[in-house]
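For this view, one protein chain was removed and the others were kept in their places.
Chains here go by letter, A and B, matching the order in which they are written, and residues are numbered from 1 within each.
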Amino acid sequence: MKKIEAIIRKSKFKAVKGALREGGINSFNYHLTRCISEESEKRFYRGVEFDAKSEDRIQLSLYVKDKDVESTIQMIRTSGATGDAADSYLAVFAAKKAYKLEGGENDDKLIEII
Amino acid sequence: MKKIEAIIRKSKFKAVKGALREGGINSFNYHLTRCISEESEKRFYRGVEFDAKSEDRIQLSLYVKDKDVESTIQMIRTSGATGDAADSYLAVFAAKKAYKLEGGENDDKLIEII
Partner (left out) sequence: MKKIEAIIRKSKFKAVKGALREGGINSFNYHLTRCISEESEKRFYRGVEFDAKSEDRIQLSLYVKDKDVESTIQMIRTSGATGDAADSYLAVFAAKKAYKLEGGENDDKLIEII
């Protein structure tokens, strides 16, 4: 079980979500994050350099099986990249354990995901 | 030192917080996250199937000692599960290092947590 964290532009969220669904990844969660980057300090608007300081991004968190890591990376990559440097990041972490909490108090449905 | 990430329903937050406190886990942090899941696409309201697309969830992050991982999982499990599939998730990650930053600039209170 791996966790993939991807930080993408808001404008790419719909495309990434669609690419993941098409690729069979129907379950993930996401939240807004602010991104400070070297590049974002030097953006231009109508020819004027301005100090963007920070920008909204969306951070996706996906728990995927080991065998699905490479294909999921490719889905996010082809749908989420804009061609700009420093636009999007992606990192993979190994979970020691992962569970779905399906059961109630008195049953045994702590399902281990491998 | 392990990090436990748990994604639970908002309606279960109070119960989980209470269970953790009762179990001696008095310190954690949390933020709102949006959850897209296969199951959430097929929810029914008054007999009508509708496309929920995504739902608010709460992500808890707990830094716990290795010896407390199993008991903490059980606390979250029994208090956080609703019986619905795909409601809640829980994953455990190994921290390479963990510190409390208690000191100021000129002292030595970078306390390593093991």
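FYI, a residue touches a chain if its C-beta (ideal position, glycine included) is under 8 Å from a C-beta of that chain, and two chains touch if they have at least 3 such contacts.
Please read these numbers as outputs of a predicted model, since none were measured by experiment.
Enquirer: For the chain not shown, which residue from A:35, A:64 or A:98 touches it across the whole complex?
Expert: A:35
Enquirer: On subunit B, what residues meet the omitted chain?
Expert: The list for subunit B reads 1, 3, 17, 26-31, 61, 63, 93-105, 109-110.
Enquirer: Across the whole complex, list the residues on subunit A that are touched by the chain not included here.
Expert: Spelled out for subunit A, the touching residues are 2, 5, 7-8, 31-38, 41, 57, 59, 73, 76-78, 80-94.
Please note the rule applied: only the chains that are shown with their structure count from here on.
Enquirer: At what distance in angstrom does the C-alpha mean of subunit B lie from that of subunit A?
Expert: 18
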